[in-house]
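My structure is below; once you've seen it, I'll send some questions.
For this view, one protein chain was removed and the others were kept in their places.
Just so it is clear, A, B and C label the chains in written order, and each chain counts residues from 1 on its own.
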């Protein structure tokens, strides 16, 4: 039985807490949150206790923790958890600063604990099946990747101001998908060009950010990746990618609430994509936390390490710089 | 808190037991099975106790039971449960004999307990969304229904011999869908014509059954329904229906394990449908048991009553008779 | 060079005339129509002359004719053309009376001329590709056929009154598809059950016809076919069929004007099917007339003979009788 504490009882904390509480061999023991009522609600719903960070680190019965608190707390909590010898599941990103993220990675390595970063897309059944077929050679050697990543609407401008910007906040997932799919054989980004615009809301621009971006990456082996992103797709949460190989193409489509087609005088209408990430990646969230504990059990490496978190962060930095200067970045 | 016993720890019993055990406000207290090891395994996995039928009926703390034992036991167990004042969730069918099923329905009514029959398709997210739009008037008045219902492979001939035949064993679900979709306003079947063939396995014919069937139903209001069925679709479990209304068509497609399209020299390949009923109707099984307890809580009527079970059985009888005689049946 | 006359300058006559006039090695010489202005318009547009039926039959330079005049004229015109030694392309049906159609078939056989019936669906690129793959064994042995055949709206009641009824007027095409797909190896219909309703317009019922029908056919080899039909599908002209074989399924979908998908707040919208038969079967009309002249040139048999016309007519008769009596017909 693994005893676990969850830090953060917000939207994503509640997801992870419920998923891990349902796993055989895992017990959710503590919930911590800066807002006591949030911690109490979640703890009660799942039969856990409210606790404090200090108490959790001091409790030798705790094996692992899930860090779901604000981004600004991640590096400190990971570092302390590592020092306390606890295994760590941490939501993305490691840290908005690459040097700090690297320091965290070193601390984790030094402590010898497990640290998995929550890049949940690698656990999505559709994306995962594409990667599986790619590994099985069904499309030959990968050559190009096109990622379409669009949110249904922008978050509040106050959030955007402290988000690190669209490349670090939103595209961090896409940079990880790029590395997971196009660099699966050890290839890495060699050249990156990014540009952005403010097309959906001037307030985003006033906050110093973009709401639409276009990124191109060329790898050491000459593979090409294009990522297009917007904060506001009127038709919902659009999460697709396609990878072209020497023998074919794998195309990952959106998931939908139902498989109903409605035929009428206006045309043939299918469902919009699942509403947002909580719906779209519901299975992925469940599978990633299951993977975390399965790896702790088996000693197998995680699919998404703290190093993956650092490398995605570096791409985000490069993209932000390129979009700012109008010049490509050689990596 | 509702205390529940599950009768039957086979394939479908394990599904229902796990789903109800995960519901807030519901406690799985007992598991009963003729095979002690099966009962013990399931009870242990879900933190319940092994018990016997007699003990369960005698235990005043038990509120409800889920009957997942063989078909031949259903009518007796429902009748005894009703007599004991327990609420009943029972897998389809009520009974292979219409008179016995009617007697069961009377016993339930007399006892004043709730009895829901497990026609899980009414809870499938896709089928349910079609019905919701139909009710919302999005396709006008319903006129025709076409049901495609194909299994990936036939069960063992020994099962077929005691199954009541393809109409009572397999199409029972389709007859319920017919009533649920085309008779939602109180319409009922008025004329039925069925025919069948043995095309996939002569052993099915030797057992006195068909493996492919074609049924047509005309309702009192003149609506038309066609059902095509086979025991063996080489491409998997095919579960579709489409309902034509005066203003449009609602078409329910299959569900798939992933949304990957593979483009290569052979064409553009999508996934096969979900493998079989446990996968295809995983959400439906979860939602129907949730509905059962929600209705017990709220006092609302079940979406699938024992009467629905009786009426589907009558259609199955009529179809079997029609296919045998080559003549239509007026209902 | 083959010299050709077209009888009938209505909607379908204009299609065939334009298609044959564009073929290399074919010259449209004459156009005949009871309405002189119609004949003149078409003749002028395509560089032909207006003529009369008698003159055409008497002109030894005429090799072939395309009969596109009203159904009631078909049998007489085919018979006279055969007697005059002209090859014949005739729109469906041969005749609304099976005995007359059989007499026509005998006259054609006796004269030794070619006579092809315009069952254009056999030339549709999609349907044809399905048949090609079936012949290539890609789905094993055929077992079941489901045909969905829906018009966008009913013709005027005056037309319906002299149409022979929905089975002879509209389903004649579906009966031919049934024979073409499910009886490709010489199998034939053995048992047929049909029913119909009046759901879209009481005037159709007052005219003694149905507007919605459901037909089931069992063949000598036990294969099953279901056909569902309506005169009025609110979403347009719906022309699909699917054939299940022992190793797979071939599903023929509708054609659409464009491949645009529109994603917005309402869902993901594809085009409705092509508007009606002139659009849906534009390629088929072109290919069938090309086939007619190619066969005249090569001496190969037509894909749709006068005998196919007779046999489809017999199925239409059986269906009309079954729907009238409520009893199946053994063929």
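Everything below uses one rule, namely that a residue touches a chain if its C-beta (ideal position, glycine included) is under 8 Å from a C-beta of that chain, and two chains touch if they have at least 3 such contacts.
Everything numeric here is computed off the predicted structure, so don't read it as measured data.
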{"item": "Touching residue (missing chain; options A:22, A:45, A:84 or A:144)", "value": "A:144"}
{"item": "Chain not shown: contacting residue from C:80, C:133, C:161 or C:221", "value": "C:133"}
{"item": "Which of A:60, A:186 or A:326 contacts the chain that the document leaves out", "value": "A:326"}
{"item": "Residue among A:46, A:109, A:203 or A:224 touching the omitted chain", "value": "A:224"}
{"item": "Sole residue of B:234, B:249, B:289 or B:306 that reaches the chain not shown, by the stated touch rule", "value": "B:234"}
{"item": "Residues belonging to chain B that touch the chain removed from view", "value": "234-236, 238, 262-272"}
{"item": "Touch residues of chain C, complete complex, unshown partner", "value": "22, 24, 45, 125-126, 128-130, 133, 138-139, 247-255, 257-265"}
{"item": "In chain A, positions touching the absent partner", "value": "139-140, 143-144, 146, 148, 150, 191, 193, 195, 197-200, 212-214, 216, 218, 222-226, 228, 230, 232-235, 238, 244-249, 326-328"}
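One rule holds in what follows: only the chains that are shown with their structure count from here on.
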{"item": "Length of the line joining the C-alpha centres of chain A and chain C, rounded to whole Å", "value": "57"}
{"item": "Chain B-chain C separation of Cα centroids, rounded to whole Å", "value": "41"}
{"item": "Overlap residues in chain B, where contacts from two or more other chains coincide", "value": "139, 247-249"}
